Structure formats: structure tokens, C-alpha cells
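What follows is a structure written as C-alpha cells; I'll ask about it next.
Removed: one protein chain of the complex. Kept in place: all other protein chains.
A, B, C and D label the chains in the order they appear, each numbered from 1.
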Amino acid sequence: MLNYTLRRLMFSVPVLLFISFIIFLILDLAPSDPTGNLPLTIPPEVREKIRTSLGLDAPMWVRYLLWCKQFFINEPLNIWDQWRGTCSFNCEDRLRVVSYVTRSPVVDLIVERMPQTLWVVGMSYVVGILIAIPIGVISAYKQYSVFDQAGTFISMVGFSVPPFFSGVLVIVIFSVQLGWFPSIYDTTLEVVDWETFKMQVKQMIMPVMVLALQTTAQISRFMRASMLDNLNQDYVRTARAKGLKESVVLLVHVLRNSLIPVVTVIALGVPAVFGGAIITEQVFKVNGIGQLLIIGIQGGDAPLVQTLTFIFAVMIVFANLIADILYGILDPRIRYD
Amino acid sequence: MFDVSQGAKTLIEVRGLKMYFPIYAGVFRRHVGDVKAVDDVSFDIYEGETLGLVGESGCGKSTCGRAILRLYDITAGSITINGREIGKESQAGLRKLRPTMQMVFQDPQASLNPRMTLEGIIGEPLLEHTDMDRTQRRARVHELMDAVGLNRRFSNRYPHEFSGGQRQRIGIARALALNPKFIVCDEPIAALDVSIQAQVVNLLEDLQKQFGLTYLFISHDLSMVRHIADRVAVMYLGKVVELSARESLYNEPLHPYTKALLSAVPEPDPDLEAAERVILQGDVPSPANPPAGCNFCTRCPAVMEICHREDPAFREVLPGRFVACHHYNDMNVSNETADETGS
Amino acid sequence: MKLKSTLLGAAAAIALASSALAGSHEAQGRDGQLNIIYWQAASILNPYLSGGNKDIDASALVLEPLARYDENGNMVAWLAEDIPTVENGGVAEDLTSITWTLKEGLVWSDGTPVTSADVVFTANYCMNEEGGCQQLAGFADIGSVEALDDRSVKITFTKPKPFPYSALVGSTMPILQQEQFKDCVGVNAPNCTAENFGPIGTGPFMVEEFKANDTVVYVANPNYRDGGKPAFGRVTFKGGGDAASAARSVLETGEFDYAWNLQVDPTVLAQMAAAGKGTVVSAFGTGVERLMVNLTNPDPALGDKRSTLEGGPHPFLTDPAVRRALSLAIDRNLLAEVGYGEAGKATCNVVPAPAIYVSTANDECLVQDIAKANAILDEAGWMPGPDGIRQKDGVRLSILYQTSTNAVRQDTQALVKQWWSEIGVETELKNIDAAVFFGGDQSSPDTFQKFYADIEMYTNLFDGTDPEAYMGSWVCSEIPSPANNWLGSNMPRYCNPEYDALAEKLATTAALEDRAAIVKQMNDMLMQEGAMIPLVHRGSVSAHANSLEGVRLNVWDSQMWNVADWSRAK
Amino acid sequence: MTDTSEITEEKARSQWADVWSQFRSHRGAMIGASFFIFICLLVIFGPMLWPIEPNFIDIRAKNQGPSLAHPFGTDQLGRDTFAQVLAGGRVSLLVGVTAMGLALFLGTFIGVLAGYFKRLDSPLMRLTDLFLALPILPLLLVIIMLFRDTLRAAFGPETGIFLLVVFVIGITSWMHTARIVRGDVLSLKEQEFVLAARSIGTPSHRMILRHILPNVMSPIMVSATLGIATAIITESAISFLGLGFPSDFPTWGRLLSDSTNFMTLNPERVIWPGLAISLTVLSVNYIGDGLRDALDPRIRGR
Partner (left out) sequence: MPDGASKVLDVQNLNTIFQTRSGEIHAVNNVSFDLEEGELLGVVGESGSGKSVTMMSLIRLLPSPPAEIRAGKVMFDGLDLLKIDDDKLRDIRGARIGFIFQDPMTSLNPVFTVGFQLREPLMRHMGLNKKQANKRAAELLEMVGIPAASARLKDYPHQFSGGMRQRVMIAIALACDPEVLIADEPTTALDVTIQAQILELIKELRQKLGMAIIWITHDLGVIAGIADRVMVMYGGQVVEEAPVRELFKNPQHPYTKALLKTVPHVRGERAERLEVIEGQPPILGGAPTACPFRERCPVAIDICARENPALHVTGPRHAAACHLVAPAREEAHV
């Protein structure tokens, strides 16, 4: 297992480098310009000057290497220094990956966005999974029952309604008509007491609801299929022949086996938690990582987009690794070597 | 039906055949060992005979059969079919030789493409190797169906509409399509019901007579092998441990493993309650990590000290009887005889 | 507090005075929290490093200029004691220098005094070529900026400036604190994140927390010069989403007090306003949504010479009859109503305001007249072909019409397309993402400068009230071409020596009336020669909660210009 | 032997016939399939029966509710919503089907090559991992920005964008199919009938065409149905983000995103495109469900 993990980790280094280069290449080809959003009154010389000051006149590979140095060497050093409160390798002159638009270090921006993304999108993932698993279990156990049919229907609706529609719909219902929840997410709210906690919960309910619907739709389908696969296995018959209660058969024997593929699917979905909620974030003004990315793309903020997409790529690669390792841990039959 | 000692024409000559499957491990996927599925196997098959190859599951008998047909790229050794060495032939070169050697598979369900009709399945070899047109092909398919006892009305049906026995007949018809000389029957009856097994075995025998076929009959069913084979080879953990004519092997097995194997077969006769049953202890060791010395030393009831050190040679100890066991170290046949069978 | 504003107009004085009096008795921060929503989030709080209105508005709560425009377009002194004029001696007779004097006793929010050194520093900060200052245009023709004493700064120009107020006036050019920004000059400017995200200012609020592209939280500035102001102790400046949801949060759910730039379908906006929680306010600046007419040939077959003077004239848009017919076929009132509602007015001029500059010579186009348009084309010999499209000498009236991606613009495009089809003109619509369209990227064929189309539509305007620079956009030398890297503001490729001469004249004319006459003349020239077809005079639309008082929508300056006066209705 | 032509051969049911009979008994799938066919017919032939031009502006009739003249109401410029939904459906369905086709082709091609040829397995699977690890959305936006004009110039505004959208969706969604197909091919390769074909001497390309491809059809068909649904949804997301087709070129996604702001004012406008997307995706999903059951030999056996 350790060998396997090491091998995979080793292998992911060239893969990630290659990905970062591809991303850089694509972004470089894109006809977006950091001076694009400047007012029309700005004279052309100034535009040119801004471009030069951003280093855009250097050849592509120089900029790529610079980014690599900044991201792979300077940023980790900076994190280290911030954590230890030290200043190693002349931290004063250290060039960090800086956004074209805000001119602040990209990593700081990402760190700032983390809390709301984790709160809303992460929570919706958890909620979605918690709802999905029982639905999947019951749907499979009572295959073709009314519950199964209804579950299938609802999860497919969840899958088929785009969030830009369902988001506005819940806003119109719950904020405008009923006035229960705020339609705009307050990222500055800090949970310090019961009141603020209640507010936090209130403002999270709608985005979590919209996102969880999608998660639930997908995971419950998986869970159902996986349960169905396992319900037909011989060991289930053995468990019944031992005189075990139906609940034990289902919730111990079948569930444990069925969760193996589902857990890996869940692990694989984690990166999507950070990037996949762009539209929902936009609808509820959560201003998390997804919105940061969209703004970056629209503003031609290459360093931001480059860094963010690369971080997504890293997360995807690691989620894959974790999913495989989890598989190995959960299923004693699998031994990687 | 066939007298071994007459020294008929050798059709297949296998020498030192090895089929290893590499094992990779560690961070760098280094080659750390091999699964020695077939480990230095030599034997001959005479024209027109049936050589039975028996052994327990995982002993390498199927791999051996497939390796002889060069369905794998073998690790070492030579295979001569009808005087032609094919051990190192490329897959493209083998293509021309395929019509002489064919195979009947174990699982009649899995060995037929579920998406093809009978005519497509049986006609595929013809399509690949002859330039018959559609009508000619169909005529030949019908001929073959007659030969294996399938109603020709069914030629447009799909395999799933047939029972196991009928499917096995389809497989046999496909193998016969190109008039082969040699057929490897890889456990052709293992997946069939008792009442059907006899049908298929009889069919194979009839076809052998009719077309002068040579069989390598791979099976774990010792009683069926006794029925069909002229000579029998017993495999254990990648090696042939004994090779004899049928009657001598069944009446007087030499290798301790053969003895144990034969005594383990339950006889359908309640009065024959085997008194002198040899019950082997333990399981077959892993072919990735075979024991030192004789492969059978871990379970052998007659194990000696030398068995743990030295791998016994596979030798002809009596005329036409080959065995790999230290118990027969002092027995030997004259060199001339040995040369003749070429061990 | 002593009120010492010298005004170019009288109305603002009364308004300012009354609001100042109202707030003078009570304590700062008494009205608690103010919530503002901008659907484009602020990304930086230094206007010198960003051209975005969102950023300028967000920084306007903190940073203040020497003088700014009020909601009527009148200049009012802000940090300066008064507006320097030739009359009061603040501007030199030869118009080559201007001297600003700071108000007495001004302090930064950290308590330190504001001095002329800060003003000088700010000017030099922007004029540093390496800093990438986005407001550099405002500092054009400045020779030197020097402090005369603690409170006076003299700006010397390299040539006479009839309008000397461009630098350090308006929210785009506020005064920065030298102490804070002293290490952020030149190449370092963009990297001073802490400073750019949290400038120290003189305004009514101080930055408490800045989340780029998301939220800014401000608290009242205890050192604010006007005691008792601001009424709000805390401001949240939230960004993100879209105009409709911003409008909804003010008008329907009441979560926010103020929403900016509500480019929402007027019907929807009206329906939201009916919920009774807020009020929609609008005001007109100088923005005109117009069609630019390509007078050069955009035929792709021309390759490099496409849409340049070298490529030759446009096959049919050079025909005045066609341009006139195209203009007449458009129902501008309907466009204004459908796309902008209260915030749009039909216009036939490229300079729609201030009133003194507005020409009336072109008002023929205010009324749609399809019949007349058809007649003009018939007369000019453009006859309907077999497919219903007019043609002459093998040239078909087929137009590629491009603009940026924006729901209202696409509606306008659809309407115009239909009207033009009624006069036998075929139209292909194309819309390009705003970032690309306005992006100015050399490699993209889709920028508005390259103008690889027959007609393009966008809004342009001028900041402040002086149109001199704006009118200079259409001189021959401003024609974008490969020679100047396509940088240039003369999109129609209009080139008329007479117009260029008028532009020269305008730059040296000081008297307001004379300037106005020249501008009108230039405007009419552009209209009558059909270089562009104005459509709608666009106003700004904002909304505020009914409980918010003191909002005076200002289109000449930041909408946050008088945020110190805002208060909660009792 | 006897003259074979005289013998009447039985026409036997192929496995697809079995699949069909199994599929027919899945109620959801049958409802889904009939609805999907209905929708397809409606968007193909509907515009012939409903002659209002989807882009015809009748400004006096703007923001109307349902009426006889406009059964689905009108939009803010007075365009007929019904005509727009019909026209939008053509595009959305065509995008869905073609993008799915492209993704399936790529996925199957790569999956089969990787599964069948051991030497290609590792590089091709790394490529698949790479594509999986590439963040799709930025890639998508950038590709659209990059190629939109070349294609527009070559094929005209609508076809060009159509090809682009299809290409972009296709190229970013083949990976799962590739993985599934590879897995299936790997296990098929171990099946005895493939071995049998090898013992006959069938060369690789015919082996793939004759033995491998027909047997990976079932997972491919299931992912096909899911692919259509995903492609329709992705197109709507692209439309929402303001990329994609020209503004006067209706698709369901665009109609839905354009009308969300009118939700309270004019609910029908949201409902129809929303319903069209949801029901189509739903029906396609049900078809996929039914196919999965029908193609599963274990279930079919029952």
C-alpha cells in the first residue's frame, strides 16, 4: 500500500507539471487581456505600459518558468514563513503570484475565499450525501416500489434542473414571497454566538438546498446501483441463512460492501465541490472559489486562473489517489503492489 | 485403439516449454518474480492419439494447452507441430498455421460471441482463411452442423438460445471448420451436466475417427480422461509429474501425487468404499513461490529428505512411462528407448 | 462647521447646506449599518490602479479629491478650500498654472494632518510612468506639481489649459496619504496590497475589512471633519451576482439599502419596485448608446487592409442616403422604452449633455419614418432585389452588426434588425463578450477598434462636464490602424480636415459659450455626415431602500459622493 | 451434401430483440422513450405546423401570458415563446445528440485501443487521467473564445458555434466512457470467445470490429443516454455564462436563462423551457435506466 501510494505520488509530479504547462499554454492563447476592462479613455501608451509592467512582453516560456518558480518555490516558502513567523531566503524580495486585477497575491485571495466555499459547498456535499445514502439503500432494497420510483424521479429532476433556474426559484419563493431567508450570502458574517449561528444557518439553507439536490441525485443513483449489485451476492444469502435480522443483513453486510465504490465516488467528487458550484455561487452571491475563477476568466487575470485551475488539477489528481487508496483500505481484497 | 509402443509419427513435440507471468512490485514496478504457470514441460503427441492432461485447478494445464497453440508468447522452449517449429514464430506468421491447430474451450457460454449467429461463429474461420463466397460458406457451415449433430435450421440463431451441450457442439464445429490436424480440448466437458458430458465425449471420439484428429484433452475429471485418452500426463504446479499410457497409469500409478489423485476420485459405487484412500493434506502452494526441491514435497505422503533439496528429473523409468520422482531414481530404461520418446 | 464652498452653480449650495445642518447635532454612527450592493464587486480600493466604476465608488467612501462634481454637474470644492478660477486668482491669466489650497485642519483618518505634500505626492504617484496609473490622462500636459506651503499646491502646465481642472478632481483622482504610499511608487505600486486594499483617507469611512471581488466593510471615520457625520457607523459594500438580483435585494427583500447600475429590463424593475420596499432613481449623464458606422471596407478579402483607410471606402455605407435611411428606420423612443425605461431617452446627438452643448439640428431622427427611409433609398437607386434586399450595381445592403454581450443590447439588435429588414436591409447579428470586445487585444479580430464589421454598437461618454477630449476622438489621427497597433478612438474612420481644425480651435478656446458653439458644430458635423447613428441617451439607474435618506444620484462623479450625508429615515 | 438452399432456416431473435422486449416492460423507460420521440418529432415538424417565426418581434404583444395567438405567451420583445421553444429544442437536442455522439466516439475509440492493446493502455489511460484532471470549465471558456471566429468564418455564425459547442462538450466528456469501455474490453479480452477468435487467427482490427465492439455496446448505450442529458445541461450552462450561440438563436438553455429574471412577471416563460429541459433529461435518463436493466443479462434472465 505504501509502495503503491509512493509510486502514485511520484507519478503525479510529471503529470501535474504537464497539466500546469497545458493550462498555461491554453490561457496564453486565449484572447483576453488584463487591460481589457480599463476605461476607454485610457490612452494606448498607458495600456502598453501596464502590459509591460505585468511582464506580458516576455516570451511565453519565460513567463511559464517564472510562474513555476513563484508557485512551486516562493509560495510554499511564504506559507512556511507565515506559519513559523520566520523570514527565510530574503522573504522581502520574494515575488509571489500576483493577480493582474487586484494586484494582490493570488494565494491570499484563494485563502480568503475558502471559508464560504467550504461552508456552503462543502456542507451541501455532506448534506447531499447524508440524504443520498438512505435513499439509495431503501430504493435498492425496495426496488421498483413506490419509494424507489419516487426517489428515481426526484433524483432525476435534481439532475436535470439547472441551478441558475432552481436557485432563482427558491429565492423567489423563500426570500421574496415568504421572506424566510436572505437572498444574498453575507461573507463577512462570523459565527460568534447563537444569533450569528442562526443567521449563518439561515443564509446557508438555500444554496445548500440547491446544491445538495444535485449531489443527492447523483450519489443516490450510485448507492442504489451498488446496493443492487450486492443484494444479489451469495454472501447475502449466507448472512440470511445464519438467521441474522434483515436490518443487520442490509445495514451491516450489504451496506458495507456497497459503500466501497460509493465512497470512492464521493472522494472523486470533492474537487468538484470547490469548482463545480460556480453558477450557484453566482446566484446566491456566495463569492467563493468558483466566483473568483469566473471573475478571473472574465478579467483576463491569467495568474489567478492559472493558479486556481492548477490547484483544481492538483485536487483532482489527489482525489483520484485518495479514492484508490480508500478503495484499498475499504476492500480487504485489494492489495496494491 | 492405438498402440503407443509402435512408435507412430510424432505430430507435436514440446520441449522445455516455459510460460512465466512476471510479477512487478515496489515503488518502481521492478520485476520481482514470476508466476511459473508452466515450468519446463516436455512431451510428444503422436498423430491420431488423444493425450489426456490432468491436474487440479491452477496446476497450469490450461496455460500449457494455450501455450502450445501459441495463444501466448511463450517464455522459453520449443514447440514443433508437424515438423515445423512455432515456438518463436510471430503472431502474423502463426496466422497461416492456425488452420492446422484449433481449440475447443471450457465454457460453452463464454467461448461463443453472444452477438453473432451460429453461421457467423462457425463461418468465421472460413472467412478468415478461405476465399469462399457466402453460399459456399453457408454450405460448409451446414456440413459442419450436420457433423456435430446440430439441426441446420438453427444456423441463424444466437448462442443464448441453445443449451450448454449444444453450445459445446457449436464450439466443436467451429474448431473443425478448417479441417485441422490437432485440437486442444480445454476442459470441454467441465461446465456440462452429467447427462450431457457423455454426449460430447462420444461426439469427440466419433469426430476423431472420422477426421483422423489428434487431441490434447485437458481435464480435471480423471474418470473421463480414462475413457477418452490413449496416454495421460499428470501436471502438478506447472510441471508434468507423470506421463504414461492410460491403462498403466490408472492401474499402477507411479508418482505419489498420481496415486493420491486417483484415490481421491469418488467412485459411484457405495460398495467400493475406498479403504486405502490417500488424503492429501494442505493446499497446492502458489506457483509464484514454489517450494524448493520437488514441487510436491510439501504434501507428499512419501516425502524423503532429498525431495526438499533436489528437483527430480522427468525421466522415462519404464518403457513409455515417464515420471518425475526421486523414488524411481534407480530405475532407468535403455538410452535407445529414451531417445525414441525423447524426454 | 464653517461652510466654505465656492460654487459654479447655486442649487448645490442649498442642498449641501441643508444636509450639513441636519447632521450637525447628532452623534456619528447613530443609524447603525448601511448595506450597499454592487453587482460587480470591488477588486481594489485604489482608483489610480483601476478604471472600474465599482472600484472607484468603493474607494470614494474613503478617499476624497480636491474638488468634485455634484449631481447637476457643477464643480464643488471638496478638500480644497474653493475652486480656483482666473477671477479668484487660483488660475494663472495665461492658463498655464492652477493653485489649489486645502481646507484648514484637514486630518487623515489616522489623525495626522493632510498637507500639500500629500497632494504633490499623489500627483507624482500617478505621473510616475512605471506605476501603470490608470488616471494618467487626467495629468496630461502637467509640467510640475509643487507645494507652495502646507496647504497650497501649484500645478504648472506645459501649455495653456483652458480647462485646468482635470487633475485631482473627481472621485477617480482622490488624494492619497504620502506616509502610507511612500514606498508604493512606480513599479512597486501594484504590489502594495495592504495599502491598495486599505487606503487611509479623509472620507467619512475607514476600511475595516477588504475581501477582493467580494465585500468591503467600512466603519465610520472618527476623525471625519464634519462632526456627527456619517450617520451610519458601519457599511457593508457587497459585490457579485447580477443586476436583477441586486435590484431584488433592495426592492423586494429589503436586505440591502442601495444598489447600483441596475441594467434590468424596465418592466421587471417596475414590478420589483411595486413591492414598495425601495425606490428606483435614475439620472442622465453623457452616455449615448450609438451605432458606429464603418466608413472603410471590412471585407475579409482585403486581409491586412481590412477596415483601414488603405482598404478603401465602404461599398455602401459611404452613401449618405443609406446612412440616413438606416437612421430614420429606427424607432429610438421604442428602443429607449424597451431597453432602458425611465433611464433612457431617444437622442440624435453624440453629446447629449450638459444642456449647453446639446444641438437641436439633428432632431429629424427622433421620429421613426420607415416610409421616408424607403423613399430615400428608392431615390438613391437602391432597389429591392429578388430576395427583397435592396441592391445597386451588384452591391447588396447586407450589414454585419456587432456589439458586446448584454441582454439589453441583444434586444436592441433584434429590434433594429427587424426595422432594417422593413427597408430592405439584411442584417447579421454578432455579439462578443465584453472582455474581448473592449479588450483591445492585438490578436483578437473581435475588438471594437478593429471593427471587422459594418456597424458596431456601444456606449461612450465623457467624465465630468467638459467634452474637449471626447470630441477629439474623431480626428483623423485617431483612426485605428495596424500602424498604431489599432489603438485609436476614431472607430468610424471618419476623417475630415474641417473637423480636425475645429478640434484644434476648441483646445485653445477658453470662454464657455464659444466652446459650446464649437462642440455643437462638431457634433452636427459628425451626425450629418453619418459617422455614427446615436440611439439612446442612457442614464444611470440605481435603487435605494425607502428608509435611506440623502441619496442624490450623481452621474458626473461617484455615486457615493455624498455618502456622508446618507441617513436612516426615522 | 444436400442442396442447402432448400432448407428453410429459422429466423431467430437476436439478443437485441430480447433487450427490446425487456425494455418494453420497463414502464418508466417506455414513457421516457415515447416522450423523447414525441419531443423529437415536435421540434422537427413543429415549426412547419406553427408558422410564427421565432425571431419575429411584435413589440405590442410583449410580455403576454398564454393566449390563442401565443399559446406559451411572448417575451419582452413580443417574440412567440412557443415558436422559440420549438426552435430552441431543435438546437438543444441536436447539440445533445451530436455532442454525445462525439464523446462516445472518442471514448469508445480510446477505451477500445487502451483495453485491447496492452502497449497503448498506459499512455492512453494517462491521457484520460490528464483530461479528467484538467478543470473543464476554464478550458471550455477558453476554447470557445479561441476558435469561435475561425469557425464562424468557415461555417457561418450558427453552424460554426454549433460545431464549437458540440466539439467542446464532446471533447470534455469522453473520459468516463473511455474508462468504462476499457474496463469492459479488458474483461472481454479474457473471455474465451476472444481467445477462440485468436486461435482462429483473426487479426486485431477484425477482432475489435467483430468481437469487441458489439459486446461493449451495452455500456456505451447507457452512457449515450446519460451523455445526451449531460450535453443538454452543459449547453444550458454555457448559455447562462454568456458564451455559446448568437443571441437571436434560441436554445432551451438560453431561453431559460434569459427568462429567469421574468420569473415573477411572466412565469410561463420560465416554465416552458424549464419543463422542456427537465422532461427531456428525465425521459432520456429513464431510457438509460431501462436500457441498463434490459442490457443486464442477469436481470434479463429473470
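Convention: a residue touches a chain if its C-beta (ideal position, glycine included) is under 8 Å from a C-beta of that chain, and two chains touch if they have at least 3 such contacts.
Note that the structure is predicted; figures quoted are calculated from it, not measured.
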item: Touching residue (missing chain; options B:Ala67, B:Ile81, B:Leu254 or B:Leu280); value: B:Leu280
item: Per the touch definition above, residue among A:Ala239, A:Ile295 or A:Leu308 touching the missing chain; value: A:Ala239
item: Touch residues of chain B, complete complex, unshown partner; value: 56-57, 163, 165-166, 193-199, 201-202, 205, 220, 222-224, 226-227, 250, 260-274, 277, 279-281, 283-284
item: Interface with the unshown chain - residue positions in chain A; value: 233-235, 237-246, 248, 253, 256-257, 260, 330-333
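Keep in mind that, in the parts below, only the chains that are shown with their structure count from here on.
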item: Most central chain, Cα average position; value: A
item: Which of C-D and B-D has more C-beta contact pairs; value: B-D
item: Maximum centroid distance from chain A, chain identifier (CA atoms); value: B
item: Gap in Å, rounded to a whole number, between the CA centres of chain D and chain C; value: 46
item: Centre distance in Å when chain A and chain D are each reduced to the mean of their C-alpha atoms; value: 26
item: In chain C, residues with contacts to at least two other chains; value: 433, 436, 446
item: Residues of chain D engaged with two or more neighbouring chains; value: 145, 260-261, 264
item: Pairwise chain contacts under the document criterion; value: A-B, A-C, A-D, B-D, C-D
item: Complex contact set, residues of chain A against chain C; value: 31-33, 35-44, 46-47, 49-50, 53, 98-99, 101-105, 108-109, 112-113, 168, 171, 175-176, 179, 182-184, 186-188, 282-287, 291-292, 295, 298-300
item: Contacting residues of chain A [partner chain B, same complex]; value: 3, 6-7, 10, 337
item: Chain A contact footprint on chain C (complex, rising order); value: 37, 41, 43-44, 49-52, 129-134, 136-137, 187, 190-191, 193, 196-197, 209, 211-215, 217, 236, 238-242, 245, 248-249, 252-253, 255-256, 275, 433, 435-436, 438-441, 443-444, 446, 460, 462-463, 469, 484-485, 487-489
